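One protein chain is absent from this view; the other protein chains keep their places.
The chains carry the letters A and B, assigned in the order they are written, with residues numbered from 1 in each.
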Amino acid sequence: MAVRQEEFVLNMGPQHPSTHGVFRIVLTLDGETVVKADPVPGYLHRGIEKLAEARTYTQVIPYTDRLDYLASMLMNWGYVQAVEKLMGIEVPLRAEYIRVIVGELARIASHLVATGAMASDLGGLTGFLYTFRDREEILDLFEMVCGSRLTASYMRIGGVAKDLPEGFVPKAKEFLKKFTLSLAEYNGLITGNEIFQRRTKNVGILSAEKAVDMSLSGPVLRASGVGHDLRKVRPYSIYPQFEFEVPLRTNGDCFDRYYLRVLEMAESVKIIEQALASLPEGPVMAKIPRIIKPPAGEVYTEIESSKGIMGVYIVSDGSPKPYRVHFRRPSFINLGYLAEMVRGWKVADVVAILGSLDIVLGEVDC
Amino acid sequence: MDDISNVSKITEPVQKRILAKIAAAHPEINVSEAGHLHVPVDSLTAVMRDLKENFGFDYLSNVTAVDYLEYMNVVYDLCRVGTPYMLHIIVRIDRENPVVPSMVPLWGGALWQEREIYDLLGVIFTKHPDLRRILLDDTWEDHPLRRDYQWMSGRD
Partner (left out) sequence: MLENIFVSSLNWLKNLMAAVELPAPLADMLILVIKLAAILGFILINALWLVYMERKVSAFIQGRIGPNRVGPFGLLQTTMDVLKLISKEIIIPAAADKKLFLLAPLMIFVPPLAIFAIVPFGKGMAAIDLNLGVYYFVAMASLSTVIIWMAGWSSNNKYALLGGMRVVAQMVSYEMPLILSMIGVIILTGTLNMNGIIQAQEKVWFIFLQPVAATIYLIAALAETNRTPFDLVEGESEIISGPFTEYSGMGFAFFFLAEYANVLLVSVMATTLFFGGWLAPFGWTFLPSWFWFIFKVYIMVFIFMWVRWTFPRIRVDQLMGFAWKVLVPLAIANIFLTGLGKYLFLS
């Protein structure tokens, strides 16, 4: 008797515990093995680029919070930097320092979510709560700085909204001291776990050539051994003043992508410590015109956000509203190779691979 | 601020040299004052292939398009991995017949970005392997990022 076999289609998402939001992926399965995958983004598309065309330059800042809402400071930064370049504004030194401090804190917060979510995607919920415990303190620091925990809207064209409040610096230093211990704790609970390593090592391997070809960026690219971190290769702001390493891993598997983030957090701690130690006095806003009217022209700038290269393209027609704003969202482009990456792996690996890419749907769908 | 200007002191002349070299190799390219490369659409594929293979611009960072009502621009940003050098390439196309060759054969990274542009601005990329809508619903009509698109607004 011949057994009739057929593949079946599993519609994973848009409501699923580990698609990190409203992401959908249509899997064609042979048993538990993925034969074909078709990612379907767009469930969170709000048309931010279109909305920006009807707002003034300053009014666009809150929309950038809603791109990568796990690192809203970095999204603010990417946008204001583009407008500043378009207008040729020089940002005061203190403001640059503050931007680096809050930006790197946001990077840690975002990597903490990625680290914890990776653990919970693999079934270890405790790791998730451990990382969120520490992320909470970063959000408290953000609340001190700008009154908002998640959607900061802290940066302004020409500087930052206001100076650091009293007590911020000691509290941040205290956090950093504790956080170094927490990193060791994550390594004990998650990184060193035998099952975790079995689940992630040699899973979803991404070669360096393919990563460059597919325009992947951030930890995903660097885990494949490509040292492309804009903070080093095309330094912006005051990053050349700080001593830090760009961690690299060479295997390009899920474990490397995960562990690279842990290493990056340690580097961010170093940067923040240096910035806090040498924080200069001075104004936090440049002299900017009351109505921001950049000269007609276009500009494209990039920063290194927690997920990868965050690019902002602005076209100005000389009016107070941007003619066209485009965001190069790292999560969106990193996701472009997912269909190929998950082919041939099991359903459980799809979750691991997606978790190791670390996407935020606000950013993917824009 | 000194460090950053030191860095740009080194990189800027190199960037200028690269631009000059490209302009010499491709007379059809018009280099603007801001250092943007204006490439005619007919020679786009050839220029891009040359940039990738001979000039080492192996990383397609960004692709997007702008609607100027009379015409449209497709914008490419290329860079070399591990170096600060970037190229900003602008291609002017006809708005009524917005067709550009797809960059997917050269850079896989164009795969989703070109789908997004097709979705939101209606630019058709020839030889794209999978040109479907990506963010909007498959049944959506029109392309919302075009400047003349009318939408129902809750405010202003």
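One rule holds in what follows: contacts are C-beta pairs under 8 Å (C-beta built on N, C-alpha and C of every residue); 3 or more make two chains touch, one makes a residue touch a chain.
Computed from a prediction, not measured in an experiment: that's the story for all the values here.
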| item | value |
| --- | --- |
| For the chain not depicted, the shown chains it touches | A |
| Residue among A:L189, A:I205, A:A266 or A:A339 touching the omitted chain | A:L189 |
| Touch residues of chain A, complete complex, unshown partner | 8, 10-11, 16-18, 31-32, 119-127, 129-130, 133, 189-190, 193, 195-196, 198-199, 346-349, 351 |
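Here, only the chains that are shown with their structure count from here on.
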| item | value |
| --- | --- |
| Of all residues in chain B, those that touch chain A in their complex | 1, 3-4, 6-7, 11, 34, 36, 58-62, 64, 66-67, 75, 77, 79, 81-84, 86, 88, 107-113, 116, 120, 133-137, 144-145, 147, 149, 151, 153, 156 |
| Contact footprint of chain B on chain A as seen in their complex | 41-42, 45, 47, 49-50, 53-54, 90, 93, 96, 210, 212-216, 226-228, 233-238, 240-241, 297-298, 300, 302, 309, 311, 313, 315, 323-324, 326, 328, 332-333, 335-337, 365-366 |
